[in-house]
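Here the complex is missing a single protein chain, while all its other protein chains stay put.
For chain A:
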Amino acid sequence: MVKTPRVLVLIGYGINCDRETKLAFEMAGAQVQRVHINNLINSKYRLENFHILALPGGFSYGDDIASGKVLANKIKINLGDEVRKFISEGKLIIGICNGFQVMVKAGLLPDISDCVTQATTLTFNDSGRFEARWVHLRKWSEKCIWTRGIERIYLPVAHGEGKFFAEKETITNLEESQQIVFKYVNEEGEPAKGEFPHNPNGSERDIAAICDPSGRIFGMMPHPERFLYFINHPNWTKKKEELIRRGTGIPREGDGIALFRNGVQYVRDNL
């Protein structure tokens, strides 16, 4: 059994959420290394020595041509075999925001085993704008190991190309195989039905996150690593007042950390 799971957080070429992603995994009990993609390509570091690969948010290659596309190609061309082996060994991958875009465009999601062509995409928000705002998510499937114990969660999004899109049949298949992990919902927890701002980008069927058939390979547009502390919540000062008036103190942590704990715990239990 692995006591301290090892996480590789990928960096380079405009990835920029690497430090907070590292912090999230550290708070969850992992040992984390930020590794430049060129140091994986030149084998200075080896993917096989890690249990979790994290593809953080950011703007790899400036979102030029299409978000995530150029980094996805770089991974496919240089690290395709290593990544496939990593997945086949039962290890974990999480992609957040730009990392999710990379995974989808590299075919790691929704299913690497039948990845001949890219099956889904993340494309321009319906608003035509970059959007930074907090959104409500509801879990839509029990399959994903990263979201165990979470029913609803409030997290920030910050992206210009977050609209999940695929052929109708593909989406129906994803629904049936329980690969849709989070949907954007309103404050009451009902599906946003495409309506802005609850669905911030016009994603088909309000899809915010998906996983592969194993539930271990996971991508999401919202940023759980930006809600590691209670004081990151946009309304924490109001909640604090309520708690104090009820005679309790304020919690230390934010809800986002739960996802990272799940990943780390899974490694401990299964690898």
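Throughout what follows, a residue touches a chain if its C-beta (ideal position, glycine included) is under 8 Å from a C-beta of that chain, and two chains touch if they have at least 3 such contacts; residues count from 1.
Simple rule for what comes next: contacts and distances are computed from a predicted model.
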Identity of the absent chain, which is to be given by its UniProt protein name, from "Phosphoribosylformylglycinamidine synthase subunit PurL", "ATP-binding protein", "Tripartite tricarboxylate transporter permease" or "STAS domain-containing protein": "Phosphoribosylformylglycinamidine synthase subunit PurL"
Listed residues A:58, A:95, A:219 or A:263, member touching the removed chain: A:58
Missing-partner contacts on chain A, residue numbers: 11-14, 16-17, 19-20, 23-24, 36, 38-39, 57-59, 61-66, 69-70, 73-74, 77, 105, 117-121, 123-134, 156, 158, 165-167, 202, 223, 225-229, 231-232, 234-235, 237-238, 240-242, 244-245, 250
